[in-house]
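Of the protein chains in this complex, one is absent; all others appear in place.
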Amino acid sequence: MSTILELKNVQKRFGATEILRGIDLSISAGERVALIGPNGAGKTTLFNLVSGRFAPSAGEVWLKNRRIDGKKPYAIARLGLARSFQATQVFSKLTVYENLRCSVLLGLGYGAQWLTSVSRLKEVTARTEALMEQTHLDKQRDTLAQALTYADQRALELGITLGGGADVILLDEPTAGMSQTETLFFLELIKTATHGKTLLMVEHDMGVVFGLADKIAVLVEGKLLAFDTPQAVRANAAVQDAYLGDFSVSASA
Amino acid sequence: MNAAPWIAVVAGVVLAPELLNSTWALTLLSQIGIATIACLSFNLLLGQGGMLSFGHATYTGLGAYGAIHTLNAARAAGVDFPVSLIPLAGGVSGLVAASVLGFLSSRRGGTALAMVTLGLAELVFSVALMGFAFFGGESGIAGNRVTESAPWGVTFASPVEMYYLIAAYALLSAVALYALTTTPWGKMLNAVRDNAMRVEFLGTNPQTIRYRAFLFSAFFAGISGGLAALLFERVTPDALGLERSASLVLFTYLGGIQSFIGPIVGAVLMVFANVGLSSLTPAWLLYVGLAFVFGVMFAPQGLTGLLQTAMAQPWAFYVRHSVILLALLVSLGVALLGVTALVEMAYQLQLEASLGPNVAFGFFGDWGAFQLHINRWQDWAAAAAVAISGGWFFLRLRHALIVRLGAKA
Partner (left out) sequence: MEFLVFSLLNGLSYGLLLFLLSAGLTVILSLMGVLNFAHASFYMLGAYVGYSVSVHAGYGPALFAAPLVLALLGAGFERWVLRRIHAYGHVPELLITFGLSFLILELVQGVWGRTALPFHPPEFLQGAAFSAVKSAANGLQWFWGSPAAALCQDASLALSCWSFPAMRAFTMLVSAITLGALYLVLVRTRLGWIIQASRTHPAMLESLGHNVPRLWMLVFAAGSGLAGLAGVIGGSTFVTEPAMAATVGSVIFVVVVVGGLGSLMGAFWVSLALGLLQTLAVSFDHSLGFGVSLAQLAPVLPYALMVLVLVLRPQGLFGAKDL
């Protein structure tokens, strides 16, 4: 399996505060990796670095054998990397359909096109409809994004992330704030929607982590304590030390 | 898409000169046509793109100058350039201006964009006042639109011919601008308006999208300016001025920025305010300002939005809440009466020397006419009381209605 996403000694400092202290991470194509760790460990910062929100203070980030650290977010997105946000970032005054269509348009490369009407683009329509069904939002087709329930908004957030057809997906706490049933539904949704793609996911719910991940990366205070299969990580003494009592695996996992 | 309203509009536009047989009406309609293109192009930025530009008159003005210079240059060189294509020269001028100014304006959004557009507008305006030949100083540049060669007998000397030219451009521009909103780029513009950061992470630079909006907007703004140059046959630096830009912002917003036809309503309001209201009272700009402020506070959807909301309610709604709605209207009317009285009397204070101490009020001629004496404090007190009580009742009734509607929902 080839390495699709690689971080080489990545460091990030904000002024005098060190957030990431030298991360080495190598993810293979098609792998599903869960990134876990206590709050403030630097997980979202890592996401921001990889997706291009800001550049690392030191180190390199490689995507599909191309160096992407320092590149703009849209350049990285065009290379096939998509990310979701912890705080839902949707287009509040557009309908569900229009929201999803935006990411489909960009994924298919129509972004700046001004010569045809959208309704003429059959492929766009087809993909958007499929996306709506996949995220179970087809009943809410014409609802404004700002009028959706929290869980539906998270589903929309996920849909927008996936709509562009990226093959490396970064999900930042996708099930945060959800009930058990909602989380289960989301788990299935993520599984089917990211089938065959590379997934890096920040999660706190261990049920989701163990139900989904091929590998777990443990980030504590800006350093990777472990990057291994779920069984190995569970048995890892250092991880147990840092995470005493946090391994609450739900029965359904 | 329902074709009936479009056909009705086109029919109305074509038949208007037959139905309204006066030059004054034609001039009014011509001005409305020009304003429509200007406001629609402005709303591409504000309503569609969330970009509050305080310098839109820069593009209409530069378009006007480009058009009139093209007209004069063609005449001087003896080239038979069709007058009907002059507005396109204006459009190209606007486009060229936006290629530079629009680039500078689109680097960031929100407040920064508002300030940049304001600053650039000031820059262009102050350069225009410096006295270069291009801008013609205070008296501006004059031109003559009447052609000697008359293709199909059209010389553009008569108001009717000018009206049809403007109407044609207005219809075509409206269709084009509407079509733009249905394209992928148009949809991405809406997305940038709602969440530029998300768009950036989806794969395109919001700046490019904004820049393109400025280009399109300026092109149509330039056409509007070019038509104005032809209509008035003179362009002065005022065309680039801040008042003109402010006017576009005010009236487009009053018309309604969230629908496509809102700006058209705004354009009609703009022309009627400039032509009609201004002759009724010296305080007309103050009233426009007040309407705008209250619009932002209570009716952010503009007049079009209010009408759409009103028309969307079933008859049952009006029947059920008839009393409170009527009271609402009455209190609003009373408040307006009081405020108008106060404003008119205040303005009369300034004009007393020339117009005397009385402010005459009359409704539809002499029906219910009365006079207010600015030197009588009782009149001031009465007006203030009427205004305050009307306003207080209006606010309380509005609150009660909102509570009622909330309780039902």
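To keep things simple, chains are lettered A and B as they appear, and every chain counts its residues starting from 1.
The definition used in the following text is that a residue touches a chain if its C-beta (ideal position, glycine included) is under 8 Å from a C-beta of that chain, and two chains touch if they have at least 3 such contacts.
Remember, it's a predicted structure, so these values are computed and weren't measured experimentally.
In the entire assembly, the chain absent from the figure touches the shown chains B. Annotation: of B:Ala283, B:Ala341 or B:Val359, B:Ala283 touches the absent chain (contact as defined above). Checked against the hidden chain, the listed residues B:Val9, B:Ala25 or B:Leu118 yield one contact partner: B:Leu118.
The residue from B:Val175, B:Val296 or B:Ala381 that touches the chain not shown here is B:Val296. Here one chain is not drawn; of B:Thr23, B:Thr309 or B:Gln350, the residue touching it is B:Gln350.
Taking the whole complex into account, chain B touches the unshown chain at residues 46, 50, 52, 54, 104, 107-108, 110-112, 114-116, 118-120, 122-123, 126-127, 129-131, 242, 246, 249-250, 253, 282-283, 285-286, 289-290, 292-293, 296-297, 300, 343, 346-347, 349-350.
Methods note: only the chains that are shown with their structure count from here on.
We define each chain's centre as the mean of its Cα atoms; on that basis chain A and chain B are separated by 45 Å. Across the complex, chain A meets chain B through its residues 51-52, 72-74, 77-78, 82-83, 85, 89-94, 98, 101-103, 105-107, 110-119, 121, 124, 160, 164.
Those residues of chain B that touch chain A in the complex are listed here as 179-180, 182-188, 190-191, 193-195, 197-205, 208-209, 212, 216.
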